[in-house]
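Since the structure comes first, as C-alpha cells, the remarks are kept for the end.
Note that this complex is displayed minus one protein chain, with the remaining chains in position.
Letters are used for the chains, namely A and B, taken in the order the chains are written, and counting of residues starts over at 1 for each.
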Amino acid sequence: MNVSFHSPAPRTAISGSKAHRQSKQHGLEDMELDGDHEDGANGSGVKASTLHVVTPGEVITNDTAFMRGHGTYIENEKVVSSVAGVVDRVNKLISVRPLHTRYTGEIGDVVVGRITEVAQKRWKVDVSARQDAILMLSSINLPGGVQRRKQESDELQMRSFFMEGDLVVAEVQAFFGDGAYSLHTRSLKYGKLRNGTFISVPPALVQRCKSHFHSLACGVDVILGLNGYIWVSAHVPQNLDEIDTELVYSNKNKEDITPRDRESIARVGNCIRALADEFIFINDTIISFAYEASLQYKLKDMNKKEIMHAIATEATTAVDNMKG
Amino acid sequence: MSHNQIGLRIDGRRPAELRKITSTTCVLSQADGSAYLEHGNTKVLAAVYGPREARHRALVLHDRAILNVELNVAPFSSGERRRRSKNDKRLLEMASFVKQTFEPVVIATLYPRSQIDIYLQVIQHDGGTLQACINATTLALIDAGIAMTDYVCACTAGWVEREAAIDLNYIEESSDTSEVTIAMLPKSSKITLAQMESRLHVDKLEEVFRLAGEGCKQMYEVMDKTIRDRAEDLARKMTV
C-alpha cells in the first residue's frame, strides 16, 4: 500500500518574461517585426522571443488592410482581440489563438469522441467542442461490405454499431450551419476504440501532424485526437487490406493483452499526463522521450507530482537537443 | 466609522484606494476556465464550463449561447455560520445581475445552440460580494477562452461619513452607508451594471460614480496582469 501526503507548492514565479509585453499603441509596428516568420494556422514552432500576447479588448492593429480572423472583432475599423492568447498572422489575416479553450476543428481533423446519444439515423458525439458533433448513419461503414447501401434494418439496430459511452476515432467531414461538426468513420483506420485507456488533455496541446495514429517503439498504440482526447492502447497490427468489418463494431478487447502491455500503456498514459500538466505540446516524439525518461522510475510512483515534473523536463530537454 | 484626522478609513485606506487585490486563474482541474479572486477578505471562486452542449433542449437558442449563472455562498463565509438555501432570493438576484452584466459582453453569437455555465462560490464575505463575483467571472471566462468584446471590471463606491470612498468592506457597508456597485468595460468606459440599494443624495451621485469608475480602471490593471502573465506563461511553455 502506498499513501503519501504533500504540502501544496507555490505557483512557479513568472521570471523575466521573454515574451515581450506590448503596449496597446504600437501593435502594428510589432506586427511588422513579426512579419518575417509567419506561423501557420497551427501556431507551432513559434519562437518564444517573438510571442505577441494580447488580452480581450486590446487593439491589435489600426491598419485597415488587415482582415480579422478567429479571436478578433472589428471596432472602428480596428482589429481588436476578443480572447487572451497569442497573435497569429497569415498574410493579411490576423487571428488570436486562446491557449486554454475548447476544441475548434477544421475539416480533415482526426478526433476521438464519446457517443453521448443515439438518435434516429445519427449519433451525438462529445468531442470537447462547444456542442456535440454528429455522426450520421450514412457516414459509417456498414458491416458486411464496405460499399453496402444502408437499409431500414440498420436504423433499427443503431446501438449494435455504437452505443452511449462508446469511444470512437473519426474525422471531421463538414460543418453544419450552426457550427456543429459532422464526423465520418468511413475508413478502416477509424471506428470503435478498444484495448486501452482514455486520457483527456487541453486541445491546444495536440498539434496538427501528418499522422495522428502512432505505434510507439514500446509496443503501444497512441491516437492523438486533435480535440485533446487521446487513446492509448495495446498494439494491434493493422492490415488495411483485409479487415473483418464485423469486428469493427465489436466491444471485445483482444484476449492477449499481457501485464507487460498494461504496464507500458499505463506508463505512456502517465507520460502524456505529465506533459499535459506542464502544458507542453504533445506529439509522438516527445511521448517517446518522456517514456524513455520514465523508465528509471517505478510505474506506481509515476503519479507523484515531482516525478511527473522530472519526466516532462527531461523529455523537453531531449527534444531541444534533437533540434540542436 | 469616522475617518481619522489624516483622512484614512477604518482599515487605513485612502478614499480612492482598493483593498489588496490578488487573483489567479486555472485553480480547478475539470472546469474549462476558473479563477480565484480576493478583494481584501472577500474571496470568490469562479468556474466556467463551456461553451458546451446545452443540457435542456427547450432552452436552446438557435443563434447564440445561453448563459447560466449559479451563485453559492459557503456556510462558513461570514462571521456567523449560516447555511443558505439554493433558493435564497438574494442569491438568485445576484446571479441574475451577473448574468445580465455579461450578456452584452460575451460574444455569444459565436456559439449557437450551446450553453456557458458560470458557477460562483463565495468562500469569504467581507463586503462587496457582487463586485468580486463579477471580477472573478471575467477572469474565469477569459481563462476558458470565451470571446468577449472587453473585460468587465466591477467596483463599489459609497458615501462613507463625509466623503466618497471605493471598495467598501463589510463594516463600512453595514453602517447604513449608501453604496453603489458598478461594472464597467474599461476600454469604452461603458457601464454595464449599476446597482444601488440605499438612499444617496443626487448631488453626491456624480462623485460616487466617478470614484467607482476609477476603481474599475484600477481593477482592470490588476486583472489584466493576472491574465497576461498566465497567457505568457502558457505560451512560453508551449513553445519549448
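One rule holds for everything that comes next: a residue touches a chain if its C-beta (ideal position, glycine included) is under 8 Å from a C-beta of that chain, and two chains touch if they have at least 3 such contacts.
Methods note: contacts and distances are computed from a predicted model.
From the set "DNA replication complex GINS protein SLD5", "N(6)-L-threonylcarbamoyladenine synthase", "Ribosomal RNA-processing protein 42" or "Ubiquinol-cytochrome c reductase iron-sulfur subunit", the protein name that UniProt assigns to the chain left out of the figure is "Ribosomal RNA-processing protein 42".
The residue touching the chain not shown here, chosen from A:67, A:188, A:299 or A:318, is A:299. The chain not shown here is touched by just one of A:52, A:130, A:194 or A:235, and that residue is A:194. On the side of chain A, touch with the chain left out of the figure occurs at residues 1-12, 114-116, 164-167, 192-198, 251-253, 257, 259, 262-263, 265-267, 269-270, 273, 299-300, 302-305. One chain of the complex is left out; on chain B, the residues touching it are 22, 24, 27-31, 34, 36, 41, 45, 47, 49, 55, 70, 72, 74-81, 83, 86, 117, 119, 121, 123-124.
Everything below uses one rule, namely that only the chains that are shown with their structure count from here on.
Here the spacing of chain A and chain B, counted between their Cα centres, is 33 Å.
Residues 11-12, 14, 17-19, 21, 45-48, 51, 53, 55-57, 71, 73, 75, 80, 82-86, 98-102, 116, 124, 126, 130-132, 178-180, 204-205, 278-281, 316, 319-320 of chain A are the ones that touch chain B when the two sit in their complex. Chain B meets chain A in the complex at residues 24, 26, 32-33, 50-54, 62, 65, 107, 111-114, 142-151, 185-187, 224, 227-240.
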